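First, the structure itself, so that you have it in front of you.
The complex is shown incomplete by one protein chain, all other protein chains being positioned as in the whole.
Naming follows writing order (A, B and C), and every chain is counted from residue 1.
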Amino acid sequence: EDTIDPNAKQGGAITITYKDDVATLDPAIGYDWQNWSMIKSLFDGLMDYEPGTTNLKPDLAESYDISPDGKTFTFKLRHGVKFHNGREMTADDVKYSLDRVTNPKTQSPGAGFFGSIKGYDDVAAGKATSLSGVTVVDPYTVKFELTRPDATFLHVMAINFSHVVPKEEVEKYGADFGKHPVGTGAFKLAEWTLGQRIVFERNADYWHKGLPHLDKITFEIGQEPIVALLRLQKGEIDVPGDGIPPAKFQEVMADPEQKARVVEGGQLHTGYVTMNTTMAPFDNVKVRQAVNMAINKARVVQIINNRAVPANQPLPPSMPGYDKEFKGYPYDVAKAKALLAEAGHADGFETQLFVMNTDPNPRIAQAIQQDLAAIGIKASIQSLAQANVIAAGGDKAGAPMIWSGGMAWIADFPDPSNFYGPILGCAGAVPGGWNWSWYCNKDLDAKAAEADAMVDPAKAGERDKMWSAIYEKVMADAPWAPVFNEQRFTMKSARMGGADNLYVDPVHIPINYDNVYVKDVQ
Amino acid sequence: MTSARETILDIANLCVSVRGEDGEREVVSGLSLRLSRGETLCIAGESGSGKSMTSLAIMQLLPQPAARISAGTIRLHDKGLGDTELTGLNERQMRRIRGNRIAMIFQEPMTSLNPVLSIGRQLTESIEAHTSLSPAEARRRAIDALKAVRISEAESRLKQFPHELSGGMRQRVMIAMALALEPDVLIADEPTTALDVTVQGEVLELLRDLQRERGTSVILITHDMGVVAEMADRVIIMRHGRMVEEGKAADIFARPQAAYTRELLAAVPRIGAGVGRQESRDTEAAASANVAEVKDLHVRFDLHGGFFGRVNRRVHAVEGVSFSIAPNETLALVGESGCGKSTTAKALAGLVPYSGDIVVGGRNLSGLGRDERKAVRRDVQMIFQDPFASLDPRMRVGDLVAEPLVIHGIASKEERRERVAALFERVGLTADQMELYPHEFSGGQRQRVCIARALALRPKLIIADESVSALDVSVQARVLDLLKELQREFGVAYLFISHDMAVVENISDRVAVMYLGQIVEMGTRDQVFTNPRHPYTKRLIEAVPVPDPARRRSRFARLEQEIPSATRKIGEAPMKLILQDFGNGHLVAAEA
Amino acid sequence: MPGKPRAGVWRRLLQRPLALIGLLIVAIVVGGAILAPWLTGYDPNEQMFDGLTIEGSPLPPSAHFWLGTDLLGRDLLTRILYGARTSLIIGVVANGVALLIGTLVGVTAGYFRGWIGSVLMRFTDLMMAFPALLLAICLAAVFQPSLWIVAMVIALVNWVQTARVIYTETSSLSEREFIDAERTIGASAPRILFRHILPHLLPTIIVWGTLGISTTVLLEATLSFLGIGVQPPTASWGNIIFENQTYFQAAPWLVFFPGAAILALALAFNLIGDALRDILDPTQRGRA
Partner (left out) sequence: MIAYLGRRIIQSALILLGVSLITFALLYLLPADPVRQIAGRSATPETVENIRRQLGLDQPFVVQYWHYLTSLLSGDLGRSYIQRSQVTELIVSRLPASLLLMVGAILCELAIGLTMGLIAAIKRGTATDQSLMVASFVGVSAPQFVVGLLLLYVFAVRLGWFPIGGYGTWRHLVLPSLTMGILGAGWYARMMRSSMIDVLRQDYVRTARAKGLARRAILFRHALPNAILPVIAMIGIDIGIFMGGIVVVESVFGWPGIGQLAWQAIQRVDIPIIMGVTLVSACAIVLGNLLADIIAPFIDPRIKLR
């Protein structure tokens, strides 16, 4: 088919390492960046993206149809798609999977994505076990009715949480389904030795003929990134899943042979500083703007070895809706000071900057701290474990400033709305929420709803513009100081083949397992 | 009878110095002696005169880093190999001499055996180190050695550990160890000081036997002139690190030349004729105002064991002992090792839990508050059996002696210093020794420190547990005099524990004989010594060596079995002895 | 009399070359910590523009930056000097307090058997089995993190091992006869404990105390990392190492110099401790 690389070779096995444990391979639950793409290879959803891009395409659905009011989506399913257990997948499975993920008993962290489907509220409240808005028309047709037009719905149908699972296997394993995943994906699970190794094996019955290329993928767990790099240099592994450790970055980039095996790409990521807009003195927009102007982003980028580009707006450059023309706040210490003085803080003030404790975040925080000190803001750093920072952010009186690095925002799907709702919208500004700047602008919420109601694909451009405008307004209120957009640097062994963009695939991190291949077979 | 024999060890002009805070000091100066094959040479003399240092110098085992040989030669003769100069040898060469050619029994039997190795291991290893015997043969030889020192059930003893043996048995194991290799020379440093008379007799007998059978030369260091008389062919008398006299045993005892020797011999306590022997006094009258009264004292130690770790056996260390001590009176407590003397003393000093009544100065010790007990404690002081163990090794002796004064807030700092200096002089030490630490003293000197300490508070009752056993006779006499003087001056009463019947006879007013935790005979000194009624008392008196080579006993009758044990199963209380009065308070247990 | 030996201790300490070296090192560290502002021209927290390469790498030692710069372009020598303040408080004060608590608990439990002893030892066992890190995290959540909190946590966590070891030794010491002898002259329990038992524990205390310096200084870094204790940019020897340990190949000076500082401090105290032990141990008189 179209997405298959003509040079690709069939067969071979590769080894990938990760530092952290893989928590679960249940698509309804897995929400870490490592298991995110592993689940994508074990399961499929109705929609997917073209490899290496952010372009939507039908996947388990052969085609789809959107009603003119944007509230009804009808998907035609592909015939002959089989689960790893040999049974054919049908529309019932699609419905079952969505009922399951929204059911509170499943405790899915992704249930909220399906809030626009009719009947969601009843299921979420435990009043129903089935989404009334999802109907099986026939074994190969499934219809979704929404309570409001939702332009992101096709993306939602591509995220892991909507991936299709077989009922009988889920019931068989119960809560342990995540350890015994059965899906329709390109690979199936062959072995899982807890804490050591996960082995994927080619799904010979994969409906997408010609994929995957690899026979076997071994994930080795618990490997320190520096050691993983040593092993890569020795040829023992093919991809260090955690990337190039900062301490080794210079060494790798200085060596032409190694540098040649590094692929650089953008990432749907923004690193920013939140300012709690409900807490003095950050309740004054001038103070927030001053902070925006005080941060020397180029310097911050320099201390992480230029592995990012300075940012001036919430959206990353590769996201639709990113405004190339937007200039943001310039780095201007004098102006920042002036703004502070205007706000009545000519002598500055004391505050706290929360940060997650893994390198390089404390370092970045210290650079920001020094920049703030230059305009008189004395920010003391609170370097804490991830969970504690998240807890502080979710407390209205918890954290005046938070550096987001290490915890937030890599987009769930490539749509501008994804950067708004929980982290900038009113819905997130609740205790325990993720809107750490507690920024709530009802007008913008309304605008956002309006933009998301523009379902017509033909109007996508217009919608992106609307989002650009929304983020421009956000920046005028400056609840955040965007600092940089991280670049991805994936390294691979010499035997790995496939287009570069498969190695910096925006949704498959670190690599697109289904489409890469090795060059040294037959 | 010995001069014709060949010389085996020849020491010439030996000097040993120790380094102290203010430079080096000689503790052995210019000592020369010769030892012939098969001979027993006794070294006697003042405590601290360098006897132990000399023997350690021969073994090249002087305490490090303080002591060293500063001059002189130690030559070991050998028919085959010629002479060996020991002072120049390194560890490796010395190793072949030690144990094999010269063996040594140390002064401290309690600490000289390795606590974590079985008796068997400690015996066989030296055999294996010096011979090419197979392990089985070494074992056999070890058993033979144990049998030779009359240890019962030798084979099963091999598996036992030192702490499972009594003091006397440990000392015999040490001797067996030294003799297993049939050394040419055996150095025995106070081998019997820690033992009571009956065991002492056995050990001496044993040494004599072995010497007869194997022709070993023995250097026997002792301050007990009785032992010297019993054992020695030749005698060396030492004082202040120098030899003051040398000669055949008979000559020394009969015609002592040096003044010090005469002094020494004069000081030897003799039963019935000791120099210090005082008149019997009648103290019965003062019974109402007794300093201490002990009624039906019991001390039992529970032994845990068995399946549930419950108490299943008990040591009946003290079983219903009653006595009283009047002011000005000395009560002696005598008996064999392990009969409960020290335990009685400890109960009186408040160191072990007991049942029964102990009344000191009219107040019953049980049921007193902390402050009152402290006050009572002032009146009862104790001198412990082991002088080294009972002094804090990290404190200067001057501070140790001053400590009771400090605790009870007596006298100013200056006065205290003076008092301590005076006490030192009284026990025969010098004031400048106040700055030294316990390990820098010889065994006897340490005991004098302990005595000075007990005297510091001028108590009403002093418990003296084997306090003079480690002292040489002259000091012993001085200390006994001191004790008596204090008694006269302040009316101090003594509970005097000793195995030396001669000393007891010299100092005591009344005597109590203990056997297996009970008193078997009690009465005035004269009653007990002139008219001993209990067979056990008779045996004790008989066992005392007489300080006269002419009256050497040919053979000491051995006990056939081990001393019966005071350990019993729960519920099996020992039978209570009934004491019968034979007139004038002479109480004797009816024979079982 | 009591005054005299102490004066002698100082004198004899100064006579020993090794102890002198130790005292000198401690003096240098303390002096460096106090005089840091006058000893260096840099601010410990200033991230200098010329302190990093264009690619953002730290600079190796040079005439300009004697010990090089760190990952944020700060002068390492300056940070080590200022870090000495933190590390001295942790390594000496907190470690000292831990040692003190451990010794007190161990000695008390070992001397007073009975219920005091068993309650104390069971509590010690409990503390030993309890994960210290967790306690630290919770304390961090309850209190505002600060140097004194971390010092307290370290003291609270580190006494346990000392207590156990001291307990064992004390229980065998209190069986010795000279302790009985002290009781008969009416010595009070505190007197026996402090004048007679404690001096015998000195070798053990010295071993644990000096080894504890390195351990606590490094432990402080772990705690800081978890968000309890000194927060960036405050420097401590431990956190300089921790921040930079992955860079030990790319920028070895970042690990080597603070590591050497910790080592030197621990060694210095050990030299002094060893000398003290010999001086205070009368059986070692005569040893040069």
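Keep in mind that, in the parts below, contacts are C-beta pairs under 8 Å (C-beta built on N, C-alpha and C of every residue); 3 or more make two chains touch, one makes a residue touch a chain.
What you see is a predicted model; the values in this text were computed from it and never measured.
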Who does the absent chain touch among those shown?
A, B, C
Looking at the full complex, which residue from A:133, A:178, A:281 or A:348 touches the chain that isn't shown here?
A:178
Among listed residues C:132, C:193 or C:235, the absent chain is touched only by C:132
Return the single residue from A:124, A:253 or A:521 that touches the missing chain.
A:124
Sole residue of A:4, A:136, A:262 or A:391 that reaches the chain not shown, by the stated touch rule
A:391
Checked against the full complex, the residue among B:47, B:126, B:342 or B:537 that touches the missing chain is B:126
Could you pull out which residues of chain B are in touch with the chain that's been left out?
59, 61, 91-92, 94-100, 103-104, 106, 108, 111-118, 121, 125-126, 129-130, 161, 163-164, 174, 177, 304, 306-310
Those residues of chain C which, in the complete complex, touch the missing chain:
122, 125-126, 128-135, 137-138, 141-142, 160-161, 164-165, 168-169, 203-204, 207, 210-211, 214-215, 218-219, 222, 241-242, 245-246, 248-249, 255, 259, 262-263, 266-267, 270, 283, 287
Chain A positions in touch with the non-displayed chain are 17, 19-21, 23-24, 26, 29, 31, 104-105, 107-113, 115, 124-126, 175-176, 178-179, 193-196, 220-224, 226-227, 230-231, 234, 236, 385-388, 390-392, 394-395, 421-423, 428, 430, 432-434
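Methods note: only the chains that are shown with their structure count from here on.
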I'd like to verify one number: the distance from the centre of chain B to the centre of chain C, where each centre is the average of its C-alpha atoms, in whole angstrom.
48
Where the CA atoms of chain A average out and where those of chain C average out, how many Å apart are those spots?
45
Mind checking the centre-to-centre distance between chain A and chain B? Centres are C-alpha means, answer in whole Å.
87
Show me the residue ranges of chain B that touch chain C in the complex, using the header's touch definition.
18-21, 65-66, 346, 349-351, 374, 377-378, 380-382, 384, 386, 389-396, 398-399, 402-404, 407-408, 413, 417, 437, 439-440, 450, 453, 457
Which bits of chain C are touching chain B when the two form their complex?
1-2, 5, 176-178, 180-188, 191, 195-196, 199-200, 280-287
Where on chain A is chain C touching in the complex?
226, 245-248, 250-251, 253, 299, 302-306, 357, 359-360, 362-363, 365-367, 369-370, 380-385, 388
